[in-house]
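As you look at this complex, bear in mind that one protein chain is not there, while each of the others sits in place.
So that you can tell them apart, the chains are marked A and B in the order they are listed, and the count of residues begins at 1 in each.
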Amino acid sequence: MNLEALAACLTSASCAVTQISTALIVGTLLFLVAAGLSLIFGVLGVINFAHGSFYMLGAYFAFTAYKLTGSFIVALVAGSLGAGIFGVLFERLIISRVYGRDLLMQLLVCYALTLILDDGVKLVYGAEYRMMGMPAAFAVAPVQIAGAFVPGYYLFMVGIAVATGLLLWLAINRTLLGKTIRALAINPQMVGVLGVNTAALYAGVFGVGSLLAGMAGALAAPIRTLTPGIGFSFLIESFIVTVIGGMGSIAGAFLAALLIGFIRAFGAIGFPWFVEGLMFAIMALVLVVKPTGLLGREAA
Amino acid sequence: MSKTRTTLSRRKFMGTAVAGTAAAITGFPHIAGAQARVIRVGMPTILSGRVAMLGNSNRASAQIAVKAFNEAGGVNGRTIELIDRDSQGKPDVAAKVTRDLINNDGCEIIIDGEASSGAFAVQEVIRDLPVLCVHTCSETSALSADPKLFVKTAFRCARQGIHDAVAGGTYAAKVAKEKGLKRWMTCSPDYAYGRDNTAEFLEFTKRFEPSVEVVDQVWPKLFAPDYTESITKILQVKPQAIYSALWGGDVVAFIEQASLYNLFGSSTFFSSSIGDPPVLTAIRQIPEGLLTAYRYSRQYPENAGNTAFADAFNKVAHFDPTNWGWQTYVAMGFLVEALKRTNGDTDGKKLAAEIAGMRLQTPLGIDGTITMRESDHTIIGYPVAWSHTVPKAPFLAGFEPVAWENILSHEAEWKKSKGYV
Partner (left out) sequence: MRSRLRRDIVVGLILFFVLFFLPTLFPKPALRDFLIYVIAYGLLAMSLNLLIGLTGLVAFGHAAFFASGAYTFALLMQSGRTSIPLAMLAAIVGTTVLALVIGAICVRLKNIYFSFITLAFQMFLHSVILTWVSMTGGDQGLQGGIPRPVFFGIDLNNARTLYSFCVVTFVLCLAIMRQVSESPFGYTLRMIRDNPERANFLGVNVVRMKLGVFVLSGAMASVGGIVLALFVSGAYPEFGFWTTSGEAIFMLMLGGTQLFLGPLAGALLLEALNHYITIYTEYHGMVLGVVILVIVLGLRRGIADSLFAYVTRRRRGRRIDDVKRPILQPTKNEPA
């Protein structure tokens, strides 16, 4: 353990700013994935173990779109929408058949989808590692903040993620549609009786959740290596975030994702060997003290 | 959904399932008699998951070699059939698959395409079932250096840690002296290979250039998607030089992310693995002047045979050979030569007697040969060289070989210090 280094870093402006920016970079991308997971659970009551696959799909779709058009905006849209559409299809064709069945059945179909998509990507793209490359617009010198350097692309990435999160929160908490969705989460029969097409709403919510994961994948594509199965490592971390933040809570997911980001950024300096263990320990602790998570509402 | 259809498909499905189970219980197919006309060569390797691509490159190399062998009419009327099987990178599965290949599928020879921990497991299987086995991927020196692990019919046709460490240390010390690089940092994956490789590299670098000082080390997780926290940590420390044992997709991501922070502008970067061709082609904008150990290159050794191999490989795999790829190709070379000498006899002991000490003619050796050392069943005289990156394909230039006499003398000393001899 190297607490002196940690203390030294916290007192130095440039080090602190660099590590805080690191925390934001790690945290916001994680937030996008976890927010989708949380949203799907909150409304549909489904634990989407296949969520990592949508991250992977987003990244690969963006990769292809960028290769074809050379436009990063197109790539970002293609990655997000592509994953979203896949999500809607998955919900309609498969997940909707296991609503109301026990948890393990839902788990299994998600696991099956993960296996199929991982191999599907391998069939289409091959097992080689791929890199989309940094769009020319972002190939600029890092921005200097208080003596610390932050790459321009990361500022963009964090901005997009935060804006998306905010939009999502507003949509759910401040619009009529959001109100309907919240009602759907609590009493689907009643919402159905009121003439709302609940099946479409379920599909839509699942689609939006997948879209968020896909967006994270597309945002990560310029800086992370693509291989079949990249969603896998993301899955457990986004579960940690969702559990700590509270299943179903967008704000909770944001808080928890940042917490993980800070643990990783400052843990790398102070206690690198315990970062991994600490995340699971916090997850267990939260479950013991407040099972519904930091900002989760009590089970109905 | 109609009722009848469900029942039918259900029945059909159960029939298949029951039949499958029955087959599993009452005996497995693929039983071949000993010394059948076709020589079955089994290859356990990693064909799924994150490193599937490396397993694919083993397979491509083996296929090229087998095809050439069979088209030339084989030996004594015997041709080779290659049976590859996925171990998913799990050591216990690797052992199980190897046993199955030998016991069930009638494989008389094993070309082991497993990474280190899998190779150790396969080695134990070969101890029990002594067919000829050539490991083509494990770089852990102990596999061949530790006499406790020695198996009479097992060989390693792969580069190994201690050789690379001496070579890397020699080269790094030279560069450190020229450029005055004193403050070093390392950034390697946190698992056995990453830790051992880094420790050995540093040991020899410091021995050859005592002014080198390691000020800090970061250990990102293997297959981590993001290295930002490691990169910013390095930025805080501001080392003059960085050594990294990250490989494959990991080093690709690291280079891209570190470029964003302009890390390579301020520190000299030494890498164990950027020299693998698929890494070089995956990185979109490769910074100039990164220093890397040799993995494989179509330009080095510079001869027509090597280029022909790279072209043939690329035709099958659609990418240039990896380090695993050339090693498997040379292993097949040893095997074919040994079969010629035994006139197609696949007895493990007889083949082993031929391969031990064999000096194989191959365009992939630096002097046109690679030798399987008799004493510890491992290859020497293979390419070890450092080069630097350039922005245009094939992305590497300035290969600087390291003298093998030098490597061998330090290896002997190292073996003594470990109590292996």
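Here, contacts are C-beta pairs under 8 Å (C-beta built on N, C-alpha and C of every residue); 3 or more make two chains touch, one makes a residue touch a chain.
Just so it is clear, the structure is predicted and the values come from calculations on it, not from any experiment.
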Sole residue of B:Lys96, B:Lys152, B:Lys182 or B:Arg284 that reaches the chain not shown, by the stated touch rule: B:Lys96
Residue among B:Phe150, B:Tyr191, B:Phe399 or B:Tyr420 that touches the chain left out of view: B:Tyr191
Touching residue (missing chain; options A:Ala65, A:Leu113, A:Ala161 or A:Val241): A:Leu113
Residue numbers in subunit B that touch the chain omitted from display: 6, 9-10, 13-14, 17, 20-21, 23-28, 30, 47-48, 52, 85-86, 90-92, 95-97, 99-100, 103-104, 116-117, 120-121, 124, 191-192, 195, 222
Those residues of subunit A which, in the complete complex, touch the missing chain: 44-45, 47, 94, 96-105, 107-109, 111-116, 118-120, 122-123, 185, 188-189, 192, 198-199, 202, 236, 239-240, 243, 247, 273-274, 276-277, 280-281, 283-284, 287-288, 291-292
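The definition used in the following text is that only the chains that are shown with their structure count from here on.
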Centre distance in Å when subunit A and subunit B are each reduced to the mean of their C-alpha atoms: 35
Sites on subunit B touched by subunit A in the complex: 48-50, 52-53, 56, 218-219, 221, 223-226, 228-230, 232-233, 235-236, 248-250, 252-253, 256-257, 259-262, 278-279, 282-285, 318-319
Sites on subunit A touched by subunit B in the complex: 9, 15, 18-19, 21-22, 25-26, 29, 119, 122, 126-134, 139, 141-142, 149, 151, 153-154, 220, 222-225, 227-230, 233-234, 264-265, 267-269, 272-273, 276
